[in-house]
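Only one protein chain is missing; all other protein chains are in place.
Naming follows writing order (A and B), and every chain is counted from residue 1.
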Amino acid sequence: MAAQSIKIALAGNPNVGKSTLFNALTGSHQHVGNWPGKTVEKKEGRLHLDGQDVIVVDLPGTYSLTAYSIEEIISRDFIINERPGAVIAVVDAANLERNLYLVTQVLELETPVILALNMSDIARNRGLSIDPQKLSRGLNGAPVIETVGSSGIGVDALKTAIRQTAAVADQRPARIVYSEALENEIAQLEPAIRAVPALVQQYRPRWLAIKLLEADEDILKRLEAHPTLIAAGHAGSERIEAATGEDAETLITDARYNFIGGLVSEALVRPREILETTSDKLDHVLTHRLYGVPIFLLLMWVVFQITANVSAPLLNWVDGVIAGPLTHWTIGLLSALGLSGSWIEALLVDGIITGVGGVLVFAPVLMSLYLAIGLLEDSGYMARAAFVMDRVMRAIGLHGKSFLPMLVGFGCTVPAVYATRTLENESDRKLTGFLVTFMSCGARLPVYVVMGAAFFGAQGGNLIFAMYLLGIAVALTTGWALKKTVYRNKPPQPFVMELPPYRAPRLQTVWRQTWERTSSFIRKAGTIILATSIVIWLLMALPATSEGRFNDVAPGDSVFGTVSQITAPIFAPAGFGNWQASGSLITGFIAKEVVVGTMSQIFVGEEEALAVEDLAAAPPTFIEDVTFIGTSLLEAAVLTVQEIVNIVPRTVNIIPGINLAEADFLGAGGEVEDTGALESALTQVFSPLAAVAFTVFVLLYTPCMVTVAALRHEFGTRYTLYQIAYTFAIAWLGAVIVYQGGLLLGWGV
Amino acid sequence: MASQLSSVLDRFVNQSAPVSISQMAREMQIEPGVLHSMIDYWVRKGRLREVNSGGEACTSCGGKSGCPFIVNLPRYYEVVGENTPAAAPPCACGGSCHTSG
Partner (left out) sequence: MMIHETPQCFPISLAARGETVSLIEIRGCEKVRQRLGELGLNVGLTVRVVQSDFNGPLILAVRNDTRLAIGQGMAQKIMVKYAPVEA
């Protein structure tokens, strides 16, 4: 009944609200599938305009129509092959120039264009004023419609434009005129292309000529059957390059930008005065000379509360699953294979599950740290942290920008070393490289969490916060000292930094980043930590004297124990002169995560004897185990929510005199925190004061070997050796001062 | 007259230290978004590359898009190939040109 349906394509850059507009146009009449032979999603919808059937195809979001990605080729091929009645080019009105680049390429395909100025409300809020009529005139009369996809504004006007465009048979889209040299070559190629009927049928000759001059890879491949054309195109580009000194593709691209420049200079008026944005109002408070630093510290405090407390229930769950079901399933499986009591069982249970598992348990902790840091980064606050710290940094002669790499160091020290490249001055870079290793990286966090939980219970978050502050303090003091000595004659460079506007964090971005960071930790557990665990297990299974037998030796008498014993006295003044502590520290050089893994292997291994007897008495059934995993996960979820809620009272309670009650969903009080096998074993070897000293040492001592490699790569061998010696000395000194000072103050009980 | 695209590339060639996009956008009076596309063009052509994707030596992050910890730093680019940038020019005015607190 109806006339033949019209095809309309929606094209636009990524994130311009194309999908919202597509939905507003087609409503529920949509079909989602894939582009033939590709994994790229294809969305098609229908609408009826006065009885006329219109098919709307949503092209993939791209910045241009070159042949550099599948998405670009799909869009281009669709326009070439399907010859849609019109292409609705959706552009972000607030980023008009960048978005128009794609439009110029659609125009080159000689397809009628309807320009949808989307998000025009945002552009107006930014003080940009765009004149659609002038824009339309510049585009040879193509309809230009202001739309706000989210509220449906302009959708009706868009439909009218579709109708009108489809009604006009002879469309003359705007043409981009190139420089003389280019136009001459196009004029020479065009007749040659027109002479080939098969090509004329498929392509617009002018467009094909331009692509030949650009040496578009996809087109060259498709024209393999026409070597003379390819040769002519090639000769043309060479002549252009000889005449102008520039590559043809560059000239063509540049002409498109020129066309856009001309278009925009007519149609777009930028605000004359600089408007005060919400972001500026936030800056009045957040970067204030008095409140700036306290606000920074408060935010950090909240970050570490989240890290320590919110992740705790999930951590206990993972711990419970590894120590419980996973362990006895492994034992059960091995005994079914007749390997019960063999060295293989010991390797798997005491070596790998205990060592790798002991580290993996902390994935929830790191995840919450990365989540909190990610939120701060994406909101635009991190750059402000460097701004407010500039005052402090400058007071000791450092560059405010040095604080940015230091903040990266909260995640991982290695990228922090590379991030020093953002500093322009060599001596600033070296100095900052020296400091970033004191910033507590994610890998050191598990040690604080374990020690905090073992000795300070619910107050463990404060120990963590204190360690982070101590790291900053030592870094700044070191910087101050170096500035007074080694880098005495190096004046600080001018401080200039761009501040991005504040915005609500994009949860998707933050989540993806959090996941990538956490999975880099998990990957590490599967590689370097796994390898270390096996080596340490081996060294702990090998007896140091001829009396012992393999895999049947007290840990203290093993090779590992004996070697650790030799180094132990170094740490006696710091209160942890036992072989277990020094052994864990030695392995920490490989990766700081390993410290906790080794501690698990040593301490839990010692306790295993008792635990295994217990299990043997009444091994839980498979059903019981599965139920345990399920119910404890549920419980952990409830407790996580509880801890998130409790951030508020805990933060408000810092103010003296206020004491808000904390939420307690399961009615169990704060005391249920069951201390794991590792925690209880630690309390027997360390005194609380020695535990703090040990934590301080872990914070400050020699960076892991990957960091050492990075330092050497960036700053050379000698520098790195100084760094190793200095960090070890400072760590030892720090730990001794804490322990001896604590003893003097009478805390050593 | 050299094209604007080429002058973007030249700006990198004549630069001693890495340049940030927004800084360059102000200097050359090009919309940051457009400059970004222009730089992408040169990156695609293999004439520029992004610096500080960092961790060549880092074993822990095998992520496809470089180190996951470094994403939020400003992005810097450098020239690939023959035109290695000259060393930073020494400060012409001795100590007086530094800025003190």
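The definition used in the following text is that a contact is a pair of C-beta atoms (placed from the backbone, for glycine too) under 8 Å apart; a residue touches a chain by one contact, two chains touch by 3 or more.
Not measured: the values here are computed from a predicted model.
Asks: Among the chains present, which touch the one that was left out?
Replies: Answer for the hidden chain's contacts among shown chains: A, B.
Asks: Going by the contact rule already stated, which one of A:501, A:526 or A:741 would touch the omitted chain in the full complex?
Replies: A:501
Asks: Any idea which of A:60, A:112, A:358 or A:400 touches the chain not displayed?
Replies: Checking each option in A:60, A:112, A:358 or A:400, the one touching the absent chain turns out to be A:400.
Asks: Which one, A:270, A:484, A:503 or A:713, makes contact with the chain that was left out?
Replies: Within the whole complex, the residue contacting the unshown chain is A:270.
Asks: Given that one chain is not shown, which residue among A:127, A:261, A:505 or A:688 touches it?
Replies: In the full complex, the listed residue that touches the missing chain is A:127.
Asks: Just the residue numbers, please: which parts of chain A touch the chain that's not shown?
Replies: 126-127, 270-276, 279-280, 283-284, 287-289, 383, 387, 390-391, 394, 400, 494-501
Asks: Which chain B residues would touch the chain omitted from the figure, given the whole complex?
Replies: Residue positions of chain B that touch the missing chain: 19, 22-23, 25-27, 29, 32, 89, 91-93, 96-101.
By definition in this document, only the chains that are shown with their structure count from here on.
Asks: Just the number, please: Cα centre separation of chain A and chain B in whole Å.
Replies: Roughly 21 Å separates the two chain centres.
Asks: Using the touch definition up top, name the residues of chain B that touch chain A in the complex.
Replies: Counting only chain B, the residues touching chain A are 2-6, 17-18, 20, 22-23, 31, 33-34, 36-38, 40-41, 44-45, 51-52, 54-63, 67-74, 76, 88, 95, 98-101.
Asks: Mind listing the chain A positions that touch chain B in their complex?
Replies: 63-64, 66, 68, 95, 97-99, 101, 246, 249-251, 253-254, 257-258, 260, 377-378, 382, 394-395, 404, 408, 411-412, 414-416, 418-419, 421-422, 424, 491-495, 498, 513, 516-517, 520-521, 523-524, 527-528, 591, 706, 709-710, 713
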